[in-house]
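What you see is the complex with one protein chain gone and the rest in place.
And then subunit A:
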């Protein structure tokens, strides 16, 4: 194949070469006109040679090319063969696959054939059914035709009936007209009846009026009689009137007189008023006079008093002169009195102090008396003592005398002894005795002196006691004097007694008051006890935790809470109602008692729904009618299968199922 192509190229090159050769003959010819003829020939030969060489080279190259091509061809042949073998292998495999597929297909075909046979059977059954259906269709068509004929018959009957109806309508109209005329007649008759009735009523009224007028008549007759009587009376009166007229003629004169009298009257009245005024004045004056007289009397009295007072004053002045006090006026007197009172108060105070001192003195006196008594007793005792001591002193003195005598006797004895004996044997003893005796004497002397001292002391004491007694007696005398004075102040004691009594009374009163208070307090305590008060130290109050009060309170609180919540909800509800709308959301939570308004609205809604339903029914009925009419008249029926899709079925279609489907486009 490739070689063929190469040959064509060679041929084309040869052709082109030949054409090239043939062409320069004419072109060179034209060129040779300008060049030389020798040159031309040589050039031509040279050229041919060149061309031959070129052709040779060319052919050689061509040959080489061909050889190469041949080699390539061979190679390609080999490759092609290998490829072919490969292809053969693949094709063999393909073939096998194809065979398998073929077998599959064959089995499928067989199945399909079976199915076909089945379908053919079904088809036959279908066709048979179709035929049967067609037969039934035909039968139905026939029936329909019969029905059509019947319908036409009935239509005719309807027409006839309509005619009849028309006639009947005519008749009815005529009858109605007649009825109307009769009704008009009736009305006129009724009007007449009413007119008659009215007349009757009028007659009745007239009759009644007549009766009443008769009554009136009789009354009037009575009245006339009465009037006649009155007339007679009037005639009598007229006579009187005439008399009166004559009297009346006198009236102007009387009037004049009356005027005059009135004037006089007014004048008199004025005078009366004046007189009354004067009387009042006179009375006033009289009163004044009386008053003045009284005043005069008073004056006289006062003068008398004045004189008396002057006398008194004089007396006062005299008094002042006599007393030497500076009393000229009552103020002075009062001042004096005040001073006196003050003095009196002072004196009283002094008196009180004096009485108190008197009391003190009394006390002192009593004390002193006691003391005095004591002192007297003491004095007596002392006197006794002194007497005793005096006696003792006397005795002692006697003893002293005796002792001195004894001593002297002893001394004499001793001296006699001394003189007689002068012995030294007894002398020491005697001297001792003497000494002893002397000692004793000295002792007795000392004792004596002591006693004397004591005596003197006692005497002194007695003197002092006597002095005391005297002073006491003096005091007693003084006190006695004072006591006499105190007797004068017995009334002071009385006062004291009375004051004490008063105090006692006061205390009694206070006691009573306190008792009362105590009673009141006790009563109060009782009342507190009654009110339920208690002593928290001794008592405590307890109650059951779940008592009815706390339970009731709890319940009440809960209820209040609930009501509050409800109130709040209702408020919100009202607010939302006021705002308008958004009620439906909360409607479930409320079970409001249906108000009248709500009930009305519900009724309206129900009626509206009913109306709507009726309209729907009527509409459906009408549209059905319209559709059937369309179908009957045009033979076409349009159904809406889905939205924007309409099915057109014709009564004249071959099959019942035959239909055209239309769809509304996007536009």
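Worth pointing out:
Throughout what follows, a contact is a pair of C-beta atoms (placed from the backbone, for glycine too) under 8 Å apart; a residue touches a chain by one contact, two chains touch by 3 or more; residues count from 1.
Everything below uses one rule, namely that contacts and distances are computed from a predicted model.
For the omitted chain of this complex, the UniProt record lists the protein as "Mitotic spindle assembly checkpoint protein MAD2A", which is one of "Ras-related protein Rab-27A", "Mitotic spindle assembly checkpoint protein MAD2A", "Archease domain-containing protein" or "GDP dissociation inhibitor".
The omitted chain makes contact with just one of the residues A:246, A:539 or A:642: A:539.
Among A:527, A:603 or A:663, only A:527 touches the chain left out of the display.
Checked against the full complex, the candidates A:547, A:613 or A:641 give a single residue touching the omitted chain, namely A:547. Take subunit A: the residues that touch the chain left off the picture are 527, 529-534, 536-553, 556.
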